[in-house]
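Note that this complex is displayed minus one protein chain, with the remaining chains in position.
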Amino acid sequence: MKKTSAGNFFEDFALGHIIHHATPRTVTAGDVALYQSLYGPRFAIQSSDQFARALGFERAPVDDLIAFHIVFGKTVPDISLNAIANLGYADCRFQTRVYPGDTLTARSEVIGLRETSSGKSGVVWVKTVGINQRAETVVSYVRWVMVRKRAAAVSRRPPVVPDLPDIAGDIHVPEGLDFSRWNFDLAGSPHRWGEYRAGERIDHMDGITIEEAEHMMATRLWQNTARVHFDQHAAEKSRFHRRLIYGGHIISLARAISFNGLANAGMIAAVNGGSHSNPTFAGDTIYAWSEVLARIEIPGRMDVGALRLRTVAAKDCPCADFPLRDGDGKYDPAIVLDLDYTVLVPR
Amino acid sequence: MKKTSAGNFFEDFALGHIIHHATPRTVTAGDVALYQSLYGPRFAIQSSDQFARALGFERAPVDDLIAFHIVFGKTVPDISLNAIANLGYADCRFQTRVYPGDTLTARSEVIGLRETSSGKSGVVWVKTVGINQRAETVVSYVRWVMVRKRAAAVSRRPPVVPDLPDIAGDIHVPEGLDFSRWNFDLAGSPHRWGEYRAGERIDHMDGITIEEAEHMMATRLWQNTARVHFDQHAAEKSRFHRRLIYGGHIISLARAISFNGLANAGMIAAVNGGSHSNPTFAGDTIYAWSEVLARIEIPGRMDVGALRLRTVAAKDCPCADFPLRDGDGKYDPAIVLDLDYTVLVPR
Partner (left out) sequence: MKKTSAGNFFEDFALGHIIHHATPRTVTAGDVALYQSLYGPRFAIQSSDQFARALGFERAPVDDLIAFHIVFGKTVPDISLNAIANLGYADCRFQTRVYPGDTLTARSEVIGLRETSSGKSGVVWVKTVGINQRAETVVSYVRWVMVRKRAAAVSRRPPVVPDLPDIAGDIHVPEGLDFSRWNFDLAGSPHRWGEYRAGERIDHMDGITIEEAEHMMATRLWQNTARVHFDQHAAEKSRFHRRLIYGGHIISLARAISFNGLANAGMIAAVNGGSHSNPTFAGDTIYAWSEVLARIEIPGRMDVGALRLRTVAAKDCPCADFPLRDGDGKYDPAIVLDLDYTVLVPR
């Protein structure tokens, strides 16, 4: 009996099927230091136990994106090893903060299936849930990918396409937090929630060049096994002749770069959607800009509000003039990420 | 008096001499995260405190190879700084698991010496023992290296060559472990000990390309000071014109790659022998395959058995057809590791 897995093909997915993903993962201070060293974030909540405790956390939680990357990584061997394209995310909600010592596992439910007309592949929608050792949901999201069929054939199964929200569900502020104790000096910016307005655009200025060692170290840290990130020997025969960088690497870089302008946006409440509009490779220099899409009041809270943001990352293209789309409405070839997400900011 | 050490030469080793190696090393969660990020292992025991505790561990032990690399690294300044070649290992046994917080030291006894006929060098056999802060043996092994003489001369000392076992001694299952509580879903494979048979071969499929920054970060993490790994300026005048990659780096990569096919082989009990048959350099892509050499019952245990494995790593050469030797019985030039070791697998 064959002991290795070549991953699931489109035919292997059944609606309603729940997949328990392998390799539970205890998060540690080592992961936090590596995240710091690979991306360079400066948000105070995740950087300082003292700062976090002053707000009501038990200590500094790990970056929200660490939880996302770990949960996402677990799904790769089952969901996307045979993916042709990662098509999108939706309704990603960070529900419980993760501290060093917590152990994460993940499971996914197949919630949509649609064959492509060619008969060679199909789109699979999964709802993935990451849980901690107390069975609390840490993060949940929907993702859809185009997956190869094992054998080309048209089955004429009726497509099932889930209804997905444009904006993630309820904004969750963890219990027991009081943002009125926010220290703006230590956080690095005086700008409160009320000072941001819809339509405002911010050039985050800094550029960071990516090296092969960095994106591979990051992607292995998340136990993500997608081959396109690691195997140059195979990549040489591929379309790009290069290892592709994990899209989440760009999200984390853009988020770290966004500190200059969004220093008080220390927590991500949700990711509403995102597009990896062009691939990135080692040697690319990533810049970013953001637009405030909406300022959202949180019911019952005068200490904290939410901002819905778009953060756009561009390669080899400083963002002083906010590049996005060309005249035909297509993404500019420099644009590598267009992320729609919601952050918490002290009022 | 000269304060620096240029390492020991063949003349400096005396039979029965015990060398206490420098720099005790406390292992931490930081080492575990770096190991994760440099190699990408997914074995559940070392990844999850919860999974490990369910089996009877106090928490997730560190990867067995972390202990090996740290102990090996300590020996380099005393044993192999003037080595011409690392000739072999034998009888390597993992006897006590290492947890973050443990402090490792190492000592070596010279157990064999044989001059080469040229009079320019000699072979030194050492038995190395790594111990923890409770003076428990963590790992022990025999290693032999060809070491330069300070001055060419034939001393006609009779050679002393130790008798070494083909297979490492008793297989040690740590006390208090119960593998009947193994969670096959979380571990990532349904295949029990009894499903593997001698002669079975497994292509582990994945390839990982090595970068200079990665192998140097790993080798420094182990406080291994062998100059050939770090100094490109000197390497340019050497035979290969490149920095050589520490052989243990390839062992760890091959072990991580072997997860696909050996996901339940979560613990290494012993290394019986190994050959670094060709050098590796940054830019090489490592693939691996394994052969089951033997299925071994462990006396008194119905919950766990051992598999003696050969894992072979090849550079720039996918392993679907199990490359190993050419027609003359020599290693194929792509083969960079041929490791004979014993793992524990739930029954």
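By letter and in written order, the chains are A and B; residue numbering begins at 1 in each of them.
Everything that follows uses one rule, which is that a residue touches a chain if its C-beta (ideal position, glycine included) is under 8 Å from a C-beta of that chain, and two chains touch if they have at least 3 such contacts.
Just so it is clear, the model here is predicted, and its values are computed rather than measured.
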Using the touch definition from the top, which of A:56, A:169, A:283 or A:333 touches the missing chain?
A:283
Of the listed residues B:8, B:47, B:80 or B:105, which contacts the missing chain in the full complex?
B:105
Quick one: which of A:5, A:36 or A:133 touches the chain that's been left out?
A:36
Touching the hidden chain, out of B:28, B:183 or B:278, is B:28
Of the residues B:183, B:223 or B:278, which one touches the chain left out of the display?
B:223
Even though one chain is hidden, which residues of subunit B still touch it in the full complex?
1, 3-6, 20, 22-26, 28-31, 33-34, 77, 100-101, 103, 105, 133, 211-213, 216-221, 223, 225, 227, 230-234, 243
Hey, which subunit A residues sit against the chain that's not shown?
28-34, 36-40, 42-44, 47-51, 60, 185-189, 191, 195-196, 200, 202-209, 211-214, 217, 260-263, 283, 285, 316, 318
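Keep in mind that, in the parts below, only the chains that are shown with their structure count from here on.
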Taking the mean of the CA coordinates per chain, how far is subunit A from subunit B in Å?
36
